[in-house]
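Have a look at the structure below, then the notes.
Shown here: the complex without one of its protein chains, the others still in place.
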Amino acid sequence: MKYAAPTTIDEARALLAADGDAIVFAGATDVVPQMRGGRPEPSMVVDLKKIDRLMSVSLDGDTWSVGAAVPTSVLTADAVFTADFPGLSEAAGLIGSDQIQNRCSLGGNLCNASPAADSVPALVVNDAIAVIAGGGGERRVPVAEVVTGPGQTSLAHDEIVVCFELARPAAGTSDAYLRLIPRTEMDIAVVGAGVRLTLDGDGAVSAATVALGAVAPTVVRVPAAEAALAGSSLDDAALAAAAAAASDACNPIDDKRGTIDYRRQVAGVLTRRAAGIAADRIRTRNGQQGDS
Amino acid sequence: MSRTHVTCEVNGDAVDFLTEDGESLLNALRDELGLIGAKEGCGTGDCGACSVIMDGRLQCACLIFAPEADGASITTCEGLASADELHPLQQCFLEGAALQCGICTPGFLIAAKALLDENPDPTETEVRYALAGNLCRCTGYDKIVRSVLEAAVQIRTPA
Amino acid sequence: MAVVHFSTDQRQHTGGTPEVTIDAANVRDLVRQLSERYPSLNAHLVETSSTAVAIDGEIIPDPWLEELFETSEVHLVRPLAGG
Partner (left out) sequence: MSTTEAPADTGTNGNGASGYRWVGTRPVRHDGLDKVAGKARYAADLNLPGMLYGHILRSPHPHARIVSIDTSAAEAMPGVKAVVTGADFPEAPPKGATRNLMCTVIARDTVLYSGHAVAAVAASTRREAKAAAEAIEVTYELLPHVLNISDAMADDAPVLHDNLFTRGVEPRPTEPSNIAARTVYERGDVEQGFAEADIVIEREFSTQAVHQGYIEPHACVVDCDQEGKAVIWASSQGHFMVRSSTATVLGWDTSRIKVIPAEIGGGFGGKTTIYIEPVAALLSTKAGRPVKIVMSREDVFRATGPAPGAIIKMKVGARNDGTITTAKAWLAYENGAFQGIAAMLGCMCVVSAYTLDHLYVEGFDVVLNRPVNVAYRAPSAPAAAFAMDSVVDEIAERVGMDPIDLRLHNCPSQGDPTPYGPKWPMIGLRECLEAIRDSDHYQSDLPAGQGRGVATGFWFNIGEASSATVNLNENGTATVITGSPDIGGSRASMALMAAEELGIDPHSIQPVVGDTEVVGFTDVTEGSRATFATGMAVVEACRDLKEQLRKRAAKTWDCDVEEVEWVDGSAVHGPGEQEPLTLAAITGNAKRTGGPLGATASLNARGAGPAFSVQVADVSVDQETGRVTVERYTTAQDAGTAIHPSYVEGQMQGGVVQGIGWALNEEYIYSDDGNLENPGFLDYRIPVASDLPMIETCIVEVPNPSHPYGVRGVGEVGIVPPLPVMANAIADATGVRIGDLPLSPPRVLAALTAAES
């Protein structure tokens, strides 16, 4: 197995184009365990961490650009980013230990295509766009369309996710992500729930997005839950309806981490709780702005 | 078998070694450089026994391909003490009986150093979460957490 | 002289007798006499490869030459293992 560390996207793509067995990696926090677990070694691993654009985080006007290989600990430590996307920052801060978060990246978390990836529901509720470099130049794809099934993506072999674009949240908007794991740390999500809300001046929900992880082959957007929340004042009935919709949207499996029933039940609970947290965040921020 | 030449800095020393590309930094440190402090407990980043600080970031050496270290600066457990003095964390671990079998100790010390470098006055909860990537099966963590908190006090208020 | 108490398992080999008094100087002698009196108990003792005894409450592994006294209360037990 060869190791290559290209410094440009073109170089990286050329390596992939020349070797159908080569794979890219950023933190290798999934790749190495998979190889230890019996996945055949590829002929080449292409390290993306030497490519500047994949390692940079920038705010240009109202758009964040997050390099696909940036360690998630950089995001959780970025106060401005975290204030804009507290839920996404939390999700990024839940992936494994500090040791893992110093290597793992949003790009890796997405392209590993695990149904349980923590950052993906949080990216999806924030309408994140993946910028993908390929043969015809760059294409911009909603994150929800990148993963097609467990371990499967819509990327061609020589395509690379370069960065994620996230529009700064509009006024009165915030997000939250919750996951259920048996321990407090170091586990894979049994259920994950991301919620983004926009509240109008009266505290009513003017927009809502809900996405669930680990309850289906890919991350699930839950339009029925979004509809239940939208227009409501987050009263108990609306929250219960959203929870029920989330449970209904699940298409989980029984496995070593949880049962079908458990995942359904908890998906609703986490959706309801995440909505509450997102709303609290908006109210707190509005309150602070009102004070100042 | 072709091997790659890697040059880096380990515990302040300029070093170089030859490695197969697929080898882990952990094996390179242990086998090529004789730095046996970092241990392999799992090989998959789940136990933290191989923790090192590379370019200012706490990482599992078992997840790092050895050639990635080219040009990097690495701190291992062996780099904590000075010639005549242990690091306060090491001293507090000894006095606080924070180790039993000792296999996880180097990883805990490095993870704790990374924590205290960033946060010199952590709460118990912050210590526990910062060390959650390091498994200890002997101590139940009680004496480790106490020792890290005590070391933080000593570092903040040098005698 | 020692009083040997039999467990439920062992009573399957002693015709139901719960205890017996035996004049033995040490455990080896005791086991020999027990084996003569209860031949199938012998098989049981041998099959367990080694037998421990409890003498007056104290479990003793590899007890063959352990001295017995008139007041000794003996239980035949299996050797323990620990972690």
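As written, the chain order gives the labels A, B and C, with residue 1 at the start of each chain.
FYI, a contact is a pair of C-beta atoms (placed from the backbone, for glycine too) under 8 Å apart; a residue touches a chain by one contact, two chains touch by 3 or more.
No experiment lies behind these values; they were computed from the predicted model shown.
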| item | value |
| --- | --- |
| Visible chains in contact with the missing one | A, B, C |
| Full-complex contact with the absent chain, from A:32, A:45, A:70 or A:190 | A:190 |
| Which residue of B:25, B:54, B:114 or B:144 touches the chain not shown here | B:144 |
| Footprint left on chain C by the chain that the document does not show | 5, 7-9, 12-13, 40, 47, 49, 54, 56-62, 73, 75, 77-78, 80-83 |
| Hidden partner chain, residues of chain A it touches | 33, 36-37, 180, 182-188, 190, 256-259, 261-262, 265-266, 269-270 |
| Hidden partner chain, residues of chain B it touches | 1, 20, 22-23, 27, 30-31, 35-44, 46-47, 49, 76-78, 80-81, 86, 90, 93-97, 99-106, 109, 124-125, 127-129, 131-146 |
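Definition applied: only the chains that are shown with their structure count from here on.
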| item | value |
| --- | --- |
| Chain pair, most C-beta pairs within the contact cut-off | A-B |
| Where chain A and chain C are represented by their mean Cα positions, the distance between them in whole Å | 68 |
| Whole-Å separation of chain centres (CA-atom averages), chain B against chain C | 55 |
| Interchain centroid distance [CA atoms averaged], chain A/chain B, Å | 29 |
| Residue list for chain A, restricted to those that touch at least two other chains | none |
| Chain B-facing residues of chain A, complex | 1-3, 5, 27-29, 32-33, 36-37, 41, 45, 47, 49, 71, 73, 96-100, 102-103, 184-186 |
| Chain A contact footprint on chain B (complex, rising order) | 4, 20-22, 24, 43-46, 48, 51, 57-60, 62-65, 67-68, 70, 111, 114-115, 129-130, 132-134 |
